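One structure is given here, and the rest of the page talks about it.
Omission of a single protein chain aside, the complex is shown with its protein chains in their original locations.
In order of appearance the chains are A, B and C, and numbering begins at 1 in each one.
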């Protein structure tokens, strides 16, 4: 690390997660990114260490430079200044062909082989808790160069066997992923609010690679249902830099992704004016951010 | 026929063929049309009895209104004022799906079940005469609503069995076409410089339906290698109307399709100026023709 | 033998009421287009208002509060084929959860795919094919529970490959930015799978922000996503995707979704919402007046500040 890095003094756990995730991206790569915090992480990467990374979103826009705050993956502002807007099947076809180096998605459950559940908890099709379904998750997990995962750390989310295997990780480990006919290299990192997990290249098993500042491996272990492997040289997660935190806060000044601004909008009286104000302010923010990148 | 139809006094055989073919098109239909004389026939139909017919060409343009003389199916002027320009696979996909009611192609050889050869004469792959190959022919013959065929009448072209079956007609007759898994209804009419042929709906065998003016069925039979069925009520082909002939001549004033203007262009000295003159004049012609149709 | 599918190039402009009533029936298999952007919300409301029932719905990515969920909450849906159904930034979809967790208002059958494999279903159907191969789904539980997916040995590589069946909705309803009277539709920005969906369906209703002259369509033939021959009805519905955005025309109304999301937290809340916003108005124009034209115009101005067709900066 260069000597002139200034670390942030205060940051939220969500900001730590996003900043840590941002470090998983590399310059010049193509990245397929999901909704919410994943997009914040990718944007942070692009605005810092990976200025020539191209972000694509499921809606079909590739390499855009939105003029205003992006409120969701399919927000029409994501079409602004895009290199291309493709049909969704074509974009996912490009991904299946191997044109996407990295993908980042979330999940409701994960098992020790990095298999993900974003469909249902507690049975299927009769379930206790229904969530969104695969969307592009299964496709990205099947074919993307390397898969990044961002999720909350809870014992019931880190399970021995996912209730429904929506997105393949290393399946049952070993060469089972390859035998199933899958192309992408599978999960590369899981980043939670407690630590960073990676996978043994041979067995496909998850291990704890880094603990977030102040946490011990044992604490994290306690929040995992399966027998968690711990790297012999388990490290401590680097704090976010001041620059990373500033970017995140300017990208999401009202905590729509990383915080709790949502309920203000839900106010039938003031919500809409508040939203219009956010959008208005965001033109300037986006302009400043993109002008840094010469756009 | 309405009483006020004025038939042409003089016309070429090619003009008779094209005018006769024009009568096979119906208003409101979608037509997939090949290179050269087929396009002239389709244009004549559109400019007379089928003003709301839509013509699509293999290059991908649908429903265009070219501003100048179209010199070939992929001439860039075919993109002018088109409803849509689709990738070729998408256009042919639309055709496979069943969106095209009628298709018109040529052929080097045909057999009594309407199977066509546009690939090679006298063996395959070692052949005596090589021609273009399927292009879109096989696709159109496989899937289009009804197939129209325009070709020269020669004994060696109307054969018992085509040297190479490029485009399926009724295969070996009966239900063999359906059994092969093909979708379109198969050949509907073959129009040559001698007559009009149709197919028995049950056996799939070709029969002579009309003789061009001045020709006897026996003469035509002599120009067919297989045992030709003749309709008990074989008719005489209607002459082109004055209007049809005028349109054809204005569409092709230099005989590029229907005649012999080609060699003038091949003159290294005068060819290019001659061509530029044709194009220049054709803006006006096309304008006049399309203005008739309210374009 | 194929059916004649091509629709004639005639004036197809009609009201949404007419289009839905003419083409959608009880038991219809429906595909609503859009991909977050261009959600055909006005049409969903009209189908609801006409009370079409026993519907079978097919979507790739369905967006809560403005899309299929509305019909599920009203108990009009028997079967739902999807890749994704959620609120995104709008959060949890109470209706969808109640239907699948508790069978409220009644149980629905669910058939799941991923975004690409659903796209391949439409692509297959759009080309008159009965299936398409895909390298997703393998090793997951999706084909375990969905028996319409077949895993075969690839005849060329010997590796496993998944096959998914063509999806041929009876009616596709797609909201677009520009369409002419005969049905040539141009989509700007996000296309989703609507190029394929329109071709896959037997009938197509286009709702459009603007009806433009054919001459205007013909100036940019490469932008025509859906040719007229796929289309049965053209309906002029400005702000027809309200709630979600419509690229080049208006931005998302994020607070709207948050407010609706809160209402949907209970079935009772949902019913009251539907009573007020769907049955309480006559048509989409009534809905727009209720939302308020000023609010809609502010959303349009937000979108068009930099991005307006032909004037993109």
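Everything below uses one rule, namely that contacts are C-beta pairs under 8 Å (C-beta built on N, C-alpha and C of every residue); 3 or more make two chains touch, one makes a residue touch a chain.
Here the structure is a predicted model, which means the values were calculated and not measured.
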Option touching the unshown chain, where B:28, B:72 or B:215 are the choices: B:72
Per the touch definition above, residue among C:88, C:165, C:238 or C:255 touching the missing chain: C:165
Hidden-chain contact residue, picked from the options C:8, C:104 or C:223: C:223
Identified contact with the non-displayed chain, of A:37, A:93 or A:136: A:93
Contact footprint on chain B, counting only the chain that is left out: 35-36, 58-61, 67-68, 71-80, 85-89, 92-93, 95-96, 119-120, 124-125, 127-139, 142-143, 164-168, 171, 176-177, 179-183, 256-257, 262-263, 265-268, 271-272, 274-276, 279-280, 283
Touching residues (missing chain, whole complex) on chain C: 124, 128-135, 150, 152, 154-157, 159, 161, 163, 165-166, 187-189, 191, 219-223, 312
Touching residues on chain A - with respect to the absent chain: 28-30, 52, 54, 61-65, 79, 81-86, 90, 93-94, 96-101, 143, 145, 178, 183-185
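As a convention for this text, only the chains that are shown with their structure count from here on.
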Most widely separated chain from chain C, with each centre as the mean of CA atoms: B
Which two chains share the largest set of C-beta contact pairs: A-C
Chain nearest the overall Cα centroid: C
Chain centre separation in whole Å, for chain B relative to chain A (CA means): 57
Rounded Å distance, chain A centre to chain C centre (Cα mean): 27
Sites on chain B at which at least two other chains make contact: none
Of all residues in chain C, the ones touching two or more other chains: 195
